[in-house]
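Removed: one protein chain of the complex. Kept in place: all other protein chains.
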Amino acid sequence: MSVDMAELSKVTVTSRPAPGTTMGRALRAEWTKLRTSPGTLGLLLAVVAGTTGLSATVAAACSGGTCGADVALTGVQLGQAVVAILAVLAIGNEYSTGMFTVTLTAMPRRLPVLVGKAVVVAAMVAAAAAVAVAGSVVAGEILLPAYHATFRPAAGSVLYLVLIALLSLGIATAVRSPAAAIGTVLTVLYAVPIIVSVVTDPVWHDRFEKYSPVSAGLAVQATGPDPLIGPWKGLGVLALWTLAALLAGAILLKRRDA
Amino acid sequence: MILVNGIRKRFGAAVALDGMTFEVRPGQVTGFVGPNGAGKSTTMRVILGLDRPDAGQALVEGKPYRELADPMRHLGSLLDAGALQPSRTARNHLLWLAHSQGLGARRVDEVLEQTGLGGVARRRAGGFSLGMRQRLGIAAALLGDPPALMLDEPFNGMDPEGIIWMRGFLRSLAGQGRAVLVSSHLMGELQGTADHVIVVGRGRVIADASVAELLNSASSGRITVRTESPEAPGILAAAGATAAPTGDGGLSITGLPAERIAEVLHRHGVTFSELAAHRATLEDAYLELTRDAVEFRAEGPR
Partner (left out) sequence: MSILRAEWTKFWTVRGWVLGTVAVAGLIMVFGLAPGMSGSCGKHGPASECKPLIGPAGVEVKDGFTFVHQPLSGDGSVTVRVASLTGEIFAGPGASRPGLAPWAKAGLMVKSGTTPGSTYAAIMVTGSHGVRMQWDFTHDKAGPSGSGPQWLRLSRAGQTVTAAASPDGSAWTEVGSTQLTGLPVTAEVGLFVTSPQYSTEFHEGLLNGSQGGPSLATGTFEQLTAEQGWSGTAWHTDWIGGKPDWSETPETEQEGSAFRVAGSGDVGPTGAGVSATQTLVGTFTALIAAVVLGAVFMSTEYRRGLIRMTLAAGPRRLHVLAAKAAVVGGVTFVCGVVAAAVVVVFGQRVLRANGVALLHTTTLTEVRLMVGTGALLAFSAVLALGLGALLRRSVTAVTVAIVTIVLPYLLAVTVLPVEAARGLLRFTPAAAFALQQAVKQYPQVDDLYAPAVGYFPLSPWAGLAVLAGWTVLVLGAAAVLLRRRDV
């Protein structure tokens, strides 16, 4: 490997960047990073395949007519796990390989890094989730006689998946170990709803249903007559949890040595 | 260019940095040397704003690193060549870094060529040897065409050809007027490369001097003469030198330069078979400097 020393350019600090572009550059860098990570495309496809596949399977199992119309979007229950992987890896991979120090060397202001990641992850997940939910709706229309697509549950499910991604990103930022982070996220996604379902004390059961992230968030899918919490209000509760997780991640990120 | 002023940092009960202070000047390669655990990497992490110091500050071009916009245009750095996602290609690794500094793909291809990685740019970085990862790290450090560079143990894992390349590369960077800070725990690696050396031990600067000064202080003008003549010590003493037998038929002489010794012995008709000026290596100087620190560490209570 020969090196042409003459190619080394002269020392000149190129023009100072205009203020206010830090955020834009962080966004562009994070976009390039996630785009060039070979797992990303596979995971986005898995979001679509998992969500649509499970929705269609459940719809087929329900075509006898014993299920409510909500089951058309059941696939979200699987899609959210893939979304969580994507979001956890978006930062967890950097922690586990040590590359996060390189990121912070390039972008020493830590908040724009997290915001950049959040925006890029949210955009990618939103795109995949839109396709996945559309697939589920189509499957429901074909397989479920009683089902008629409505806007709110479908759009709400896309937002739900985006919020789950951001919640996972916040948790992973705070926890750092990707395995511990995904364990925490999956506990929130799967174990908490099961535990909530066995709490039969009516007061506590209602509280958990209304204020635990997944139960409240999935209220946006509900078409039943008398939900415990309104659909958008439920999604709002999940958004608050997400915000709390991102804030916790941001505070720890700013305070901690990298 | 880089100014480190009184940095202190503790990790729990362990003191990592204990008032670290030095300055890195442009146009020369500054070696940053000390035994393992002396605080070299921690100092570099504090300079880069990765770790927060308990006291003191580090400035790059007069500003804390964290306040620099596009910091890689001011200071290029390489801390850990293994710190990359193995599944991403070398080019893509540099591409996101370039984008973070407002640079384009053209600059990426430039630094890939400069570091001799043009041929492997589209291969997964995870498959690189340690030496190739070091080159990739250097390429990342050069991306912003910075006036200052800071490299942590860049010789690690390099083959002899790579070491020669690295030395020439560092010299040429300094030759272009850049400030180059290179850490190592082996002084020998820096011989012939560094112009200036900062020796650290136990989180503090032990010596901060040019390489020439260090060598002079370590060699202190010792000369060995091998001769059969028993009068030689007397003759040399009369000429103002101090002579002591080395035990193997030689004399160790201080106080006179080599030319004067040769002249005096010649004038008195004393024959000698060898006259050698003893030149200290940087390694000798380093060992002499750090001996105290090492001894203190071995005996002292923690």
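For clarity, chains are labelled A and B in written order, and residue numbers in each chain start from 1.
Operating definition for what follows: a residue touches a chain if its C-beta (ideal position, glycine included) is under 8 Å from a C-beta of that chain, and two chains touch if they have at least 3 such contacts.
The structure displayed is predicted, hence computed values, not measured ones.
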item	value
Where the missing chain makes contact, among the chains that are shown	A
Residue among A:G92, A:G135 or A:G156 touching the omitted chain	A:G92
Absent-chain contact - pick from A:A29, A:L218, A:V237 or A:L253	A:L218
Candidates A:V48, A:V120, A:I182 or A:L246 - the one touching the absent chain	A:I182
Residues of chain A (touch criterion as defined above) contacting the omitted chain	58, 61-62, 64, 66-68, 70-71, 74, 77-78, 81-82, 84-85, 88-89, 92, 96, 177-183, 186-187, 190-191, 193-195, 197-201, 204, 218, 221-225, 227
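The rule is short, and it goes like this: only the chains that are shown with their structure count from here on.
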item	value
Between chain A and chain B, centroid-to-centroid distance (C-alpha), Å	46
Sites on chain B touched by chain A in the complex	45, 48-52, 65-66, 68-74, 77, 79-80, 82-89, 92, 95-97, 99-102, 110, 113-117, 135, 140, 145-147, 165, 168-169, 172-173, 176-178
Residues of chain A defined as touching chain B within the complex	1-5, 7-14, 16-17, 19, 21-22, 25-26, 28-33, 36-39, 93-94, 97-99, 101-109, 257-258
